[in-house]
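Note that this complex is displayed minus one protein chain, with the remaining chains in position.
Showing chain A:
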Amino acid sequence: MMKSKADEEDYWNSSKYNAFTFDDADDELSALKETKKAVNSIGPLLAEDGEEDWERVSWSGEPVGSISWSVKEMAASNQRADREPAFPKISTETPSLGKSQSGISLSSLFKGKPKGGNLQTFNDVLGDPSLRLYTPELRKPKSEYKDLVSDWSAEETVQRLQQGKGVTLEKFRSLQDKLLLLDLAVAAHDGNAITAVLIYLKRTLCKGASLRWFCCRRLNVTFSPFGFFCSEVLFRELESRQTALRHFIHYLTENREQRLLLELLRALGRTEEAALLQYKDYKNIADENKRRDFLKSCLSLQFGGEDGNHVQDHYTLLERQIIIEAADRKAEREGKLEVFQKFPRKASILNMPLITTLYYCCFYHYNEPEGTFSSPLNVRQTFKISEKQYFTTALAARAKLKNWTDVDAMFNSRNWLGFSKKKSPLSFQRVVDILQKNSAPTRVLQEYVGLVSDAELRIGLAQKHKCHDIVINTYRDMKDRQQLAEYRKKVERGSAEERKIDELLSNQQIRWKN
């Protein structure tokens, strides 16, 4: 089966296209030969005895002798000799099936039809003289083999499906036959085959989806005058076949057959999934008003668990964003409000997450009375935002504006026992982090670093943000003379900090621990 030398040269000379430059072009030929040799040495691809001549038929329509052919055939060769399997079968828990009706007969394999009705390659195959030798039956006129095609049993059909070969499913017309086909495909664990059978089932069992198909085929299907949905038959059968059902759902999803999918989910009583599927459609609606109306219509759907509340929130949020956006766009255009001039809006607030919206409100509408839609407090109230969450967002927004008075006030107002101590629902370490990320000056940072209760952590932060006073005071409180002396080396020569350290070190009243 090695191509003759002449053939090979012919190929290389006649090819008017340059080879792909994977590597060195010069290497190509030798590499190809080498690979070919390797491929050929893998196994005796060409059986010596005449009995197995039929093996040389290329079902995929590639001329025998091509590398691609040989590799593929190696993988899916059709020899079914009676010999002991090399590896044992393990149970994969699938419905048990009736015994195979018949094994594959040699002749049945010849009644092959080229894959996918690819006539072009089919003719190519016929044109290949090497094939004529081995495939007498393929040379028969098309009309002759056509009516033989449907001779395959369900088992053989599924096997061919698995191997990616052309099949005709039309002969499986009774529901039983169809379901047998489906069960066999499921038992073979081949998703491709399962889906192939399902597509056929859908075409022949669902009325709406396949009107065109019915017209073409003119099958004897009784259409019930009472609006009976044929798909119910399919749905019912799928319900007891979970694997097939999952494949069907996935196929419909990928093929974007929303209607049928919804119908299926509802018929199965999976209303929560159906609700989510319907809700998901909002993504395809660009116009914000239409999207809001759509979300409103979703509120009546049967969501599972908390999902309903979230959809409600989603709707309320978008409704509010539309109001805020309209007002702010106007305000920005009129140029009346200073904050919009100083910090022009980067993007519209529409369709932003809730927290982004809250941040936006804290940024542009911080001091508005609680009654307005854009007031942060109102947003917080409506969406039941936790105190911590609200605090984090407001802090970041006010810090971004460098409004340190507001920042300061946030901590004070928390404490209603007389404003003596700063309190925060957030750890002060985190507060420092947020402030620092919004480039707060050392003066501001210092205040909050000092409030970190853990001494080690405080020193770490103070050193990181160069709050010398805090470092010095903490070492003093810890009575750690050595560390203080060490720190003296890090501060600037002749600075106030250095003097302070010197003062402390010479202070006789401190009882240093080291």
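What we mean here is this: contacts are C-beta pairs under 8 Å (C-beta built on N, C-alpha and C of every residue); 3 or more make two chains touch, one makes a residue touch a chain; residues count from 1.
Going forward, contacts and distances are computed from a predicted model.
For the chain of the complex excluded from view, the name given in UniProt is "VPS33B late endosome and lysosome associated" [choices: "CHP1 protein", "ALA-interacting subunit", "VPS33B late endosome and lysosome associated" or "APOP1 protein"].
From the set A:Arg173, A:Arg259 or A:His310, the residue in touch with the chain omitted from the display is A:His310, counting the whole complex. Contact with the chain that does not appear here is found for just one residue of A:Ala154, A:Leu354 or A:Leu504, A:Leu354. Among A:Phe383, A:Trp404 or A:Trp512, the one in contact with the hidden chain is A:Phe383.
Among A:Leu179, A:Ala196 or A:Val432, only A:Ala196 touches the chain that is left out of the view.
Within the complete assembly, A:Tyr251 is the residue of A:Trp152, A:Tyr251, A:Tyr448 or A:Tyr487 that touches the hidden chain. Where chain A meets the missing chain, the touching residues are 11, 15, 17-20, 22, 28, 31-32, 34-36, 38-39, 42-44, 60, 62, 66-68, 71-72, 74-80, 83-90, 92-93, 115-118, 120-121, 161-162, 164, 188-196, 199, 242-243, 246-247, 249-251, 253-255, 276, 279-280, 283, 305-307, 310-311, 313-314, 317, 352-356, 383, 385-386, 388-389, 392-393, 396, 426, 430, 433-434.
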